[in-house]
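Missing here: one protein chain of the complex. Every other protein chain is in place.
What follows is chain A.
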Amino acid sequence: MANIAAQRIQREFREVIKSEEVAKCHIKLELKNDEYTELKGEIAGPPDTPYDGGVFQLDIIIPETYPFNPPKVKFITKIWHPNISSVTGAICLDILKDQWAAAMTLRTVLLSLQALLSAAEPDDPQDAVVARQYKEQQSVFRQTAKHWTYIYAKGPHREAELEAKVSQLRGMGFEEHKARVALSTCDWNIQRATDHLIS
């Protein structure tokens, strides 16, 4: 790995460890290897969003050309958000692509992702299904996102009604996560979700 990349990650790592966001448990950063090429990030779901109270883990890969090129970041924790793929965790965020600037750091990336959770951009979606729901069925979207936060990100808000529907499909022999995806995609209409799963 290029010397500047490793040296910078070391400094950034120290910066994040000392930052007040860490003190307030808003963001977290962990090294996955000694070469400073892979890290695990963690952000808290921002208040007044369906992600409130959840903890979202991120996979961070540092390219050799860092900081001249952005880090590769994706969600490990499953999340229901217009700009994050519900399947792969891939993120659509301009600063991780063409708007990256060499003075940005892992701390600014984590804080930007947190801001993305507060303010989705459905017109520039990563997940078209979620983006459609966000635009057309805002309340269903919020319920779904809250449910996913509870199930996958240790969120505090249970959505009993939605859980019951997932159990119903599980009773029909479908795998839990697949059932949840089908129901989420079909705005929690059991009939349509079942058709979706069979087809």
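Just so we're on the same page, contacts are C-beta pairs under 8 Å (C-beta built on N, C-alpha and C of every residue); 3 or more make two chains touch, one makes a residue touch a chain; residues count from 1.
The rule is short, and it goes like this: contacts and distances are computed from a predicted model.
Participant: Given the choices "GTP-binding protein Di-Ras2", "RING-type E3 ubiquitin transferase", "Phosphatidylinositol-glycan biosynthesis class F protein" or "Centrosomal protein of 19 kDa", state the protein name listed in UniProt for the chain not shown.
Facilitator: Of the names offered in "GTP-binding protein Di-Ras2", "RING-type E3 ubiquitin transferase", "Phosphatidylinositol-glycan biosynthesis class F protein" or "Centrosomal protein of 19 kDa", the absent chain's UniProt record gives "RING-type E3 ubiquitin transferase".
Participant: Considering the complete complex, identify which of A:17, A:61, A:87 or A:101 is in touch with the unshown chain.
Facilitator: A:101
Participant: Of the residues A:67, A:82, A:125 or A:155, which one touches the chain left out of the display?
Facilitator: Missing-chain contact among the listed residues: A:67.
Participant: Take the complete complex as the reference. Which residues in chain A touch the chain that isn't displayed?
Facilitator: Per the touch rule, chain A residues meeting the hidden chain are 4, 7-8, 11-12, 65, 67-69, 98, 101-104.
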